[in-house]
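Left out: one protein chain. Kept in place: all the others.
And now, chain A:
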Amino acid sequence: MDENNVQCENVADKNLEEVANTVIKFKPPLYRQRYQFVKDLVTRYEPKKVADLGCGDTSLLWMLKFHKCIELLVGVDINEEKLQRKKYKLSPLIGDYLKPREKTLTVTLYHGSAVERDARLLAFDLIACVELIEHLESEDLARFPAVVFGFMSPAMVVISTPNSEFNPLFPAVTLRDSDHKFEWNRRQFQTWALEVAHRYGYSVNFTGVGEPPDGCEHVGYCTQIGIFRKSLTKEAELCIPEQQEEHAYDVVYTTTYPSLQQPKYRQYAVVNEVVSQVDNMRRDLLESLKPQDNRDFMGLPQDTGRPGPPVQCFPSVLAQLTASLEKTPKPFCVGNVFYVPLERLFSLPKVKHLCINIEMLRTLLADAVMLNSDGSAVMVAMQEQDQDE
């Protein structure tokens, strides 16, 4: 047993030197692994309000903005100029307007420091401090726990920082960044973290990213991470900060994503869905009225050699729809006007999802499409008008 251990040590030491001579590269790059770590936390815990202290070039925020669960995403950094330059990266894209998200999302960037109190950072579900604390001067580091844990007091804090035990694997490095004020080993970080957690009523777990190379496992992860979770028992006494209205941060940028929570976008979504469904129904009816022998109007040669329809789900989806539709009043045609009862439209899953009741559907449709006199059905022309002047 002892022998084995000794051997291991030897191997490790040898590797340590060897590795130090070759450049260690992480795949994916370490910064991406750190961001991915936070992203995974978001996937797992689905926080609504998330802040990134020391958000830098806003890359992490950019990754997080895709999450459906997040409703408020905040970045704070002391480098205003950088925020100014990067802010538009976080603005909604064309696709965000065309297919608005389900829940609201507001993204705000503040110019400010992680050791200043700002009431707008209260009541968050997750605050990330990725590679932040090692940039703090000792007096700021001393104030940091009181602000983040004591004042902001979010449900969860994730803090990452370099693990100095890993540094010998890098060629000739004392500190990894010239702006680092310190780099802790695992014991130093864990001592600090446990102390903070204890004082502010959090529990803490330790992990990391950046696996050490084979044979060097003893140095631990390249980046060490502490995940702090607020203990429910202590919450009551700590969650009332004294000065609610402190606004130390300056807003650099704020944007609200289009979402179905906004009446305008909900209406667009409902109208778009209804109009296209009504059109489908109308075309179906027209098609069924055509004599069978005219149906090869496309003149396209038969598909050869492919078993079954290429997009298999379409028929099944249609079948499903048909089943749920059958119970509702059918569309009908009077003269050249095609009527689709709202009741039938309301039974469409997408429409149902967007409207609470038929009344709401009627209100949303009222100024966008033609309704019959008692407002019970959508009206469109059965045959398209002649396409000429």
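Note that a residue touches a chain if its C-beta (ideal position, glycine included) is under 8 Å from a C-beta of that chain, and two chains touch if they have at least 3 such contacts; residues count from 1.
As a working rule, contacts and distances are computed from a predicted model.
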Message: Since a chain is absent, check the UniProt entry for it and pick the matching name: "Tubulin epsilon and delta complex protein 1 isoform X4", "Thioredoxin domain-containing protein", "Serine/threonine-protein phosphatase 2A 55 kDa regulatory subunit B" or "Piwi-like protein 4".
response: "Piwi-like protein 4"
Message: Going by the contact rule already stated, which one of A:N280, A:N336 or A:N357 would touch the omitted chain in the full complex?
response: A:N280
- line: Touch assignment to the omitted chain, from A:I94, A:L232 or A:L289, lands on A:I94
- line: Given A:E81, A:E137 or A:E195, the residue that touches the chain left out of view is A:E81
Field: Which of A:I24, A:I78 or A:A368 contacts the chain that the document leaves out
entry: A:A368
- request: Please give every residue of chain A in contact with the chain that is not shown.
  value: 27-28, 32, 43, 57-59, 62-63, 66-69, 79, 81-82, 85-86, 88-89, 91-95, 97-99, 177-179, 258, 268, 271-272, 274-276, 279-280, 283-284, 287, 298, 300-303, 306, 308-315, 317-318, 368-369, 384-385, 387-388
